[in-house]
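To start, the structure under review is shown below, and the notes come after it.
Right after this comes chain A.
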Amino acid sequence: MLSVPLVVLLGQVVLGLINGAFYAVLSLGLAIIFGMLNVINFAHGAFYMLGAFVCWLLLTHVGLGYWPALVVVPLVVGAVGVVVERVFLSRLAGIDHLYGLLFTFGLALALEGGFIFVFGAAGNPYPVPDALRGIVRLGPLILPLYRFWVITASIIVCLAVWLLIEKTRLGALLRAATENPRLVTAFGVNVPLLVTLTYGACVGLAGFAGVLAAPIYQVSPTMGSNLIIIVFAVVVIGGLGSIGGSIVTGLALGVIEGLTKVFYPAGSTIVIFLVMVLVLMLRPAGLFGRET
Partner candidate 1 sequence: DQAKIGVLTDMTGQFSHEAGPGAVAAVELAVEDFGGTVLGEPVEVVVGDHQNKPEVAASLAQEWYESDGVTMINDLINSGIALSVAQIAEQKGGIAIVNGSGSSKLTGAGCTPNSIHYAYDTYALANGTANHLVDDGHKSWFFLTADYAFGHALEADASAIVEAAGGSVEGNVLYPIETADHSAFMLQAQASPAEVVAIAGSGTTFINAVKSAQEFGLTDSGKLVAGLLVWLTDVKALGLPAAQGMVLTNGFYWDRDDDTRAFAEKFKAKTGKMPHMGDAGNYSSTLHYLKAVEAAGTTDADAVMAKMRELPVEDFFAHGGKIREDGRMVHDMYVYQVKTPAESTGEWDVYKLIETIPGDKAFRPLSESDCPLVKAD
Partner candidate 2 sequence: MVRCGGPKTTQGGDVGDANANVIETRGLTRTFGGFVAVKDVDFAVRKHALHALIGPNGAGKSTLFNLLTRFLPATRGTIVYRGTDVTRTPPATLARRGMVRSFQISSVFPHLTTHENVRIALQSRHRETFAFWRADRSLKHYDEEVRTLLADVGLEPYAQRLATELPYGRKRALELATTLAMQPDVILLDEPMAGMGQEDIARTAELIRRVGEGRTILMVEHNLSVVADICDRITVLRRGEIIAEGSYAEVSADPEVRQAYIGSDHD
């Protein structure tokens, strides 16, 4: 085990960061929906899948390429989110958040089942855009160029969202609206609209991650279903309500997971859960969360 060459180890750290970037984008949206709208959005993985599929459909049926898709897909997926929030989730506000979980779980199942029904379970290939094809040699290490793009794009998006939420009043408004929507409404804020748009935006983020993922993974109906609980774990480890926490945790866990893949591959599926148990035993509200 100790015979792992240093290059491989370094490479793993980079790869881990890249996976971590995915976790960060997904958990960011989830964390906002979860921490601020009080919805356990189980459909987040399904929206990620939807993002990849819309991207693929645009390419194969409309001929729209990767770059425009990067903008169009989040809008499309976000719009779906807006409809879902408006028509369904908004009616569940104020009751036990388990019902939101049940609903989004059902939605995820239905989306996944529906896509398998229509497109089959095997999935479809999506080509890496020309500009990002090829590999980068870092010394003896070979890494695909596209992965570097993923990490750059994700980190930029994460930072932008973080600034928006933490450095503007928006975050405070959202949190307050979750706690006591009627009072915030009485203060003159259109809470339902705020909530709907936030949900749409976060779901759009998942769609964005889906576009990033399409060229790496198969565009397949089940691509989001196992990811979802990992992303949940990331959010919880980071601490509910902490946007920055979920970004940092996402990246860090990507690296931890990557290194586990070198030393004890079988453990890579549970290392995140192990970390979660340890963190929660020591810090009941996660790494960056605050206790209420």
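Structure notes:
Methods note: a residue touches a chain if its C-beta (ideal position, glycine included) is under 8 Å from a C-beta of that chain, and two chains touch if they have at least 3 such contacts; residues count from 1.
The candidates came about this way: all candidates are chains of the complex that A comes from, given by their letters.
Computed from a prediction, not measured in an experiment: that's the story for all the values here.
Checked against 1 or 2, the single candidate touching chain A in this complex is 1.
The touching residues of chain A, counted against candidate 1 in their complex, run 4-5, 7-8, 11-12, 15-16, 18-19, 113, 116-117, 120-125, 127-128, 135, 141-144, 146-147, 216-218, 220, 222-223, 226-227, 258, 261-262, 265-266, 268-269.
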